[in-house]
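First the structure, which I've put down as structure tokens, then a few questions once you've had a look.
For this view, one protein chain was removed and the others were kept in their places.
Let's look at chain A:
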Amino acid sequence: MQTILGIPAPLLFGQLLIGLINGAFYALLSLGLAVIFGVLNVINFAHGALYMMGAFVGWFLLTHLGIGYWPALVLAPLVVGAIGIVIERTMLSRLYDLDHLYGLLLTFGLALIIEGLFINYYGVSGQPYAPPQALQGGYNLGFMFLPAYRGWVIVASLIVCFGTWLLIERTQLGAYLRAAVERPELVRAFGINVPLMMTLTYGFAVALAGFAGILAAPVYTVSPIMGQNLIIVVFAIVVIGGLGSILGSIVTGLGIGLVEGLTRTFWPEASSTVVFVIMAIVLILRPHGLFGRPRE
């Protein structure tokens, strides 16, 4: 059998694939966090809980209403986005004039409440969710076996991440958003309804989390604690990429997934710690993150 640095090649590629899949979810989630932090100045601790809700919406649609994966791929983000809009309008928007800490505490509390409610009704063991018919099976790539659904996860995540990047960096709407990050007051004085834009931004960013959730449902089990497991790593990724940096969060998300995969192959014990070691090193060498700019 072919080996690379003493590791059987299929094992190495298998771990890299798992890393890339995790990275695809990291990228989607850290992208949303970066957008929310940039525009609303809120550290959204509820992001993991909303991601979990995305998966549960998909599971619920299938089990109770018989609605399958493909419609759920659109419906779950819409439902989660709508919930986000309600959260922003009724609670978050009252905290913008206060310190970051209040937004963090509010969303942290919301995450605890949401996850607590789901644990109460569904326990922590998780619900199964099968991949759609069209994406069952897989491809033999010669050097490894690629399950079709996992390939789809990577493609879908890249498309959505790149689309979001285009939207923010290359459109007029994105220019309003970038300008509002710097000087919300002046953008409002140009005639833009900035509070409405902030509400829609939050809705959109948590819809990304909902999208990641339904995308994850066939990969991980649908469980109330699936977001908790992910969110701390995702925060570390946002810090490494640079708070508020769109490109930074996407690239770092995918990169950290790969680094974790490599670490799992060569030094399994360190695989869940490596991201925090990287975060510490980045914070020492580049306090604003790999792609970050100092805030004025």
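Methods note: contacts are C-beta pairs under 8 Å (C-beta built on N, C-alpha and C of every residue); 3 or more make two chains touch, one makes a residue touch a chain; residues count from 1.
Basically, contacts and distances are computed from a predicted model.
This figure omits one chain of the complex; the name its UniProt record holds, of "Cytochrome c553", "Branched-chain amino acid transport ATP-binding protein LivF", "Hydrogenase formation protein HypD" or "GMC family oxidoreductase", is "Branched-chain amino acid transport ATP-binding protein LivF". Residue A:175 is the one among A:117, A:155 or A:175 that touches the chain missing from this view.
Of the candidate positions A:194, A:222, A:240 or A:290, contact with the unshown chain belongs to A:194.
Only one of A:186, A:232 or A:277 touches the absent chain when the whole complex is considered: A:186. Summarising the interface, chain A meets the missing chain with residues 172, 175-176, 178-179, 181-183, 185-194, 293, 296.
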